[in-house]
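Left out: one protein chain. Kept in place: all the others.
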Amino acid sequence: MALTPVTPSSTSFTASTTAAAGAVAGLFIGTSQGNAFLGVIIGALLLAVIAFVALQMRDREKAIRWIILAGFALAGFLMGGLSAGIMGALFGWFFGWFIFWIGETRYRATLVPYLTPGQVLWHYGFRVICGAIFVFLITPILVVLPLSFNAQDFFTFTPEMLRLDPEGYSLKHYRDFFTSQDWQLSFRNSVIIAPIATVISVTLGTLAAIGLSQSHVPGRRAIMAILISPMIVPLIISATGMFFFYSQMGQVLENNLGLSKTFVGYVKVVLAHAVLGIPFVIITVTATLVGFDRSLTRAAANMGAGPVTTFFRVQMPLILPGVISGGLFAFITSFDEVVVVLFVGSARQKTLPWQMFTGLREQISPTILAVATILVVISIALLTTVELLRRRSERLRGISPT
Amino acid sequence: MSDTTQSSPVLAADGRPLKHSLNRALRRQKMRALALILPLLAFVLLTFIVPIGQMLFRSVQNDIVQNTLPQTVIAVQSWDANSGEAPDEAAFAALAADFKTAVENKTHTRVGSRLNYETPGISSLFRKAGRKAKRWDLETDGPFKEQFLDIDEDWGDPAIWRTIQKFSPPVTSGYFLNAADMQLGDDGVEFRPENQQIYITLFKRTLFMSMIIMGSCILLGYPVAWLLANLPSAKANVLLILVLLPFWTSLLVRTSAWKVMLQQQGVINDTLVWLGLVGDDARLVMINNQFGTIVAMTHILLPFMILPMYSVMQTIPPTYLRAAKSLGATNWTAFWRVYFPQSVPGIGAGSILVFILAIGYYITPELVGGTKGVFISNRIAFHISSSLNWGLAAALGTILLAAVLILYWAYDKIVGIDNVKLG
Amino acid sequence: MAASTSDDAFVEFERVQKSYDGEMLVVKDLNLTMPKGEFLTMLGPSGSGKTTCLMMLAGFETATHGDIRLGGISINNIPPHKRGIGMVFQNYALFPHMTIAENLSFPLEVRKLGKSEREEKVKRALDMVEMGAFGGRRPAQLSGGQQQRVALARALVFEPELVLMDEPLGALDKQLREKMQFEITHLAHNLGITVVYVTHDQTEALTMSDRVAVFNDGVIQQLAPPDQLYESPENSFVAQFIGENNTLEGQVKEITNGIAVVQLDDGELIDCKPVNVDKPGERTRVSIRPERVEYNKDRLSEGAHTLKAEVLEFIYMGDIFRTRLRVAGNDEFIIKTRNAPDQVRLQPGQQIEIGWLPEDCRALDA
Amino acid sequence: MAASTSDDAFVEFERVQKSYDGEMLVVKDLNLTMPKGEFLTMLGPSGSGKTTCLMMLAGFETATHGDIRLGGISINNIPPHKRGIGMVFQNYALFPHMTIAENLSFPLEVRKLGKSEREEKVKRALDMVEMGAFGGRRPAQLSGGQQQRVALARALVFEPELVLMDEPLGALDKQLREKMQFEITHLAHNLGITVVYVTHDQTEALTMSDRVAVFNDGVIQQLAPPDQLYESPENSFVAQFIGENNTLEGQVKEITNGIAVVQLDDGELIDCKPVNVDKPGERTRVSIRPERVEYNKDRLSEGAHTLKAEVLEFIYMGDIFRTRLRVAGNDEFIIKTRNAPDQVRLQPGQQIEIGWLPEDCRALDA
Partner (left out) sequence: QDMANEMTIVSWGGAYSTSQQNAYHTPYSENTGVTIINDESSAEAVAKLRAMNEAGNVTWDVVDVVAADAIRLCDEGLALEIDADTQLAAAPDGTSASEDFGELLVSDCFIPQIVYSTTFGYRTDLVGDNPPTEICAVFDTETYPGKRSLEKRAINNMEWALLCDGVAKEDVYDVLETPEGQEQALAKLGTIKDDVIWWSAGADTPQLLADGEVVMGSTYNGRLFSVIEEQKQPVAMLWDAQIFDLDGWIIPAGLSPERQARALDYIMFATDTQRLADQAKWISYGPARASSAPLVGQHADLGIDMAPHMPTDPENAKNTFLYNYEFWADYRDDIEAKFQAWLAK
């Protein structure tokens, strides 16, 4: 919805802005061709001319944009083959859009009319800054993704990869992941341990959070501090400290109850990870409960529902988003935890991070990156699901006052 | 309310103190709340607090000397440490007797390792003496002073005996002193020689670096949180996924990725060189130093900053900015005088969270920190897994934990721990 | 204890006290007896303890002292979900994740009623509040007034004998509010249920209730039918709180034959009905309702006392004219007249004479 | 464009349209001219576009079409902070991290006033709203009413010529609300400022304003002084929305000499004032205010039309009695009488005769 009626801006302004953008692009292309300075000059001139010409024929915008795109793609192809052609097409698309975005003052359309040029610049500048920060946030993923297809056994962008030479890429690390006993075992372990640990911390944590959010809890702060403590004790100390407990507990279980060693091993790691996940569940669920309308549980009790019915029929469905997000944090804590499992676990319980850790220490191999890529894909799927769930529950909670 | 000034407690209708009646009335509610908390509390106490407490107790525990060398400890008590000479035969005889039992139990080398932390060389003295002591007959083989000196002349060194004497009590402050770069010198507590001082530097560095990491998280997190809080929620949630995504990528992988980015032959340097901004021989050093640690840790902890900030900013109604503008404030003034002060609790929450987490990290600094970018936790890990000096590790850990607890307390005071939203 | 219960008492509070923090009593000494079928309203300013009383009755708070009985049985030890009391919450408290029909079905499900019986009852309850067509919607898809009706239906569907309502109309606008007031009273009377109703809107209290309990400061100030409350307030809090009220300060001169002569602070003597004053010399606050003051000489009844007054402001309020006068040194003396065809509009500055009957003028505690 | 402005117009909306989503017009075709010093109220149901209009004037929303002028100058291109409009927000929007004095000082600081001058003005403004002693407190430490006064002071302290108020009293209880209404009107008149006031409380609109603009559906339904609005509504929406109203359905028989004869649906013929009807045969909705109906024969003026009625319900409302009657087949016919000393209370079932003057009975669109 346009807020401001747009009037075309002056051709000279458009041409000079576009020339500046062209100069930047020229710097890149020029450098790659060996002469940065020339690149800047040519880029600026070329785009100034294109912008000038394009604005003379504003009414045929679509056609002009296609022409620019095709021209750039062709130039790229002539200069450096297919990949340069693709780059050229991208540049062409961008400049075609940019010339008209500036030339038709479209950048003003969504802004309120009284902004000064400086404010408009800041508006877009700020978004560019934020974009840069987002790029920073996902940098590792941008690095890991291509490297996981490396044909070599090192974390290095080889010259073949940079040339986009198919030789430089391979799926062997993925193959390695799917065929290696060690990776499969650790993947399976992670997939067993993390969910169970999550279920435990979510169950106990949610109950405790509900207890904590009631009005008369003696020593609430102290209890809270104790429950949060797994997050604030340095991990290495937790790991050693917990080792003793779990070792002794394991012995009791094995000797007195006759449980198998493997089973007890899983129990130990699961419980240790559950403890580490608890602070996250407590924090998120208490935060959700702060906004929980107590009159709903009261209403349920009033209509004759006992505490258990009330919990499962009324409270749980409503705090579910908080519980899920706490659960996801707990899950990740277990799924990405290496120090404690190194101490508490034994070979049978080797998890993915453990395998990655020995991998990084003993034998750097991009298989780790392949695993990471697979996990990123899974987590994108998970996060999307959570977001969809959240939207759904928000719709349901529509009126629930917070 | 009418007479709050009266000193005697308020009475209920039945004449008992009101508090008392109240407690009676609330008992059931309290029990129910506690019943919900209890399983978890017991779980955490049993599997976490108690073991950690025991672990930390090692920072003062020192009964090994007394238990292994009981007679020597008594005999050496009367010896004048400043005499400049080794004690007399009685002490050596006691030591021989203690050694006899210790060797049978194979515990003498353990004491040796313990005392070797204080005076280098004791470990092998004990090991060597142990081999001989196995074959001694206490009745006939004396005098033992000569026997010991035969094994190694160093047994005549008063420094060895001073160490035994100094560390004979069952509780010691030695580890804590060590953790503060001090030692129990001949005339009381003193600083260690300069070339052995490291922990204070590391503590300071840990705090300082955590501050910087916190600071850069604030700088990078604030604009993003602001953007998220001011976009329509559908868009904001998509961007939020970008914030959470790195959170979901293994820490080890992320750290390795930063290596690939930052090293001298890494992506950034390559690009800069390619663009001609940096000479091939003058590539930037961005890793294995403090910068590397800061970049990688900032990246890892940034979501912990953004999320609390975001949840606080979401609660600031846009009317405040409108009000400020209607009162004549420019965009900047309205932001700086009105919006920013109200977002400070979010900054506080994020800061303390990031700070606490940063202080305890060690894997990332180990991988990208070089020598100047490592934290105190790296030393704790070293003493736990490699030097086996758990007493010292526990002392360092206790100090670190105390610092974190103070921060936690401050945090709770300022924002309240239950105000942190993580998603 | 159950023996001391009078036969027709259905809800009883006996010497009930409540404190949240052990320092301050929120409910001080509550004694209240309600027969079956009564519609009782608790009215009072914010923080006076109304919700607290309701919560104790419903079982969500525990009295620190005293006894609450329902049908003669002490309910102190019955958990809330076994009390069988219907409740309408201020914000409706409809379960947002269930449809309307599911909401209504919930109390029947936990009572383990069969499916067909449940559907039958839900349908009847929805029809009763004219929401039959909305069973499949979710609460968020209803307007405030519709939600309110659903909340009402839900509180009634399991046929409780006692229903509690905590400011159920607080959020509605005037039109809807009046409509709902009407519907609630009619439903309650038709079904013969006992209702405890909480509000801080006095008009609501006066129009709906059989009896009104005026709360202040944890104590019931007066418990009486609406007209009695309005026309014979027992103390100046009630007089001030209920309706608009003019007060004049003065001193009792003498009391004879149930008529007190009060000397106002500007010297004028007037006749009043003594309510809270016993002996001459006492300070008193004389209270007169704005609508009981007449300035139209023709309509002034005989024996009415008259005073001079100056018109300060004329306020047009649609159905009513509100005129502010200066009377006996009081600048805030209000009179209300109906916007009737024959009514004159007073002009600021005009000098008039006003009057009222001695029985409409009550001498209360100062 | 500025040339077309009439001389005394201070705020002007000219053919203003607004849409948020590009699909639905929230404000449809707004034309409004306000002279300097006027107190204008926008009244209308929820969602009718009142806040939107205010926001466009203040500059927080942009009109999608049309022109808004302030003092003859189009303000489309002036950023909000340069419009010099004072604004009181619905939730006060006091800056929680500043003290009261700092809140008030803020607009002066951004205008770069000297320190002593600022302090002087802040003090004067606080004294004006009788909050002089609270300068050092923070908003959270004040009650709602006090906060409201501070918000008012803050909107006035930099002496704007135009002040906008968006439901500033929405959250207050009745007593405080009436007090604040009084204070706001007095301040506005004393300082001579122009006020645009938004509310959905009709009593508020009627008592405070010079003129009231009734909004519905993005269109001004009627713009008139309060008494005119109440007594001569121009369409049935306004009649229904403002005050209580009795309607009887019927058909116009004839119109002569400004008197319409309406045949009600049960056959009865009555005389009315034609407002929205032009010709015989049209369906019409006849509207009579409850307080204009009289059943006391002595008071019925000559020429009044009378009808038979049956009392259905008597509702005690304190200062007023509200009686529901069955009149001409309509069960919801209300009459209001003042709880005056000589007033009789009607009993359900009683048969009475009611009457009103033809000029109080208005034939509107059906």
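Order of writing sets the labels: A, B, C and D. Residues in every chain begin at 1.
One rule holds in what follows: a residue touches a chain if its C-beta (ideal position, glycine included) is under 8 Å from a C-beta of that chain, and two chains touch if they have at least 3 such contacts.
As the structure is a computational prediction, the values presented were derived from the model and not from experiment.
**Student:** Where does the absent chain touch, in terms of which shown chains it meets?
**Tutor:** In the entire complex, chains touched by the missing one are A, B.
**Student:** Pick from A:N35, A:T156 or A:Q214: which residue touches the chain that isn't shown?
**Tutor:** From the options A:N35, A:T156 or A:Q214, the contact with the absent chain belongs to A:T156.
**Student:** Of A:Y114, A:F149 or A:F243, which sits in contact with the chain we cannot see?
**Tutor:** Final answer for the missing-chain contact: A:F243.
**Student:** Given the contact definition stated above, which residue among B:L56, B:L202 or B:V338 touches the chain not shown here?
**Tutor:** Considering the complete complex, B:L202 is the one touching the chain left out.
**Student:** Please identify, in ascending order, the residues of subunit A that touch the omitted chain?
**Tutor:** Subunit A touches the missing chain through residues 152-156, 240, 243-244, 247-248, 250-251, 254-255, 261, 342-343, 346-348, 350, 358-364.
**Student:** With the missing chain put back, which residues of subunit B would touch it? List them for me.
**Tutor:** Subunit B touches the chain not shown through residues 106-107, 109-110, 112-113, 116-117, 120-124, 127, 195-198, 201-202, 205, 263-266, 288, 366, 370-372, 374, 379, 382, 384-390.
Here is the rule we go by: only the chains that are shown with their structure count from here on.
**Student:** Using mean CA coordinates as chain centres, what's the gap between subunit A and subunit B in Å?
**Tutor:** Inter-chain centre distance comes to 29 Å.
**Student:** Return the residues of subunit C touching two or more other chains; collapse runs of consecutive numbers into ranges.
**Tutor:** Subunit C, residues with two or more chain partners: not present.
**Student:** Using the touch definition from the top, which residues of subunit A touch two or more other chains?
**Tutor:** Correct list: empty.
**Student:** For subunit A, which residues count as touching subunit D in their complex?
**Tutor:** 1, 3-4, 112-115
**Student:** Which residues of subunit B touch subunit D in their complex?
**Tutor:** 317, 319-320, 322-331, 333-334, 337-338, 341-342
**Student:** Touching residues of subunit D toward subunit A in the complex: what are they?
**Tutor:** Checking each residue of subunit D against subunit A gives 19-22, 59, 62, 64, 76-79.
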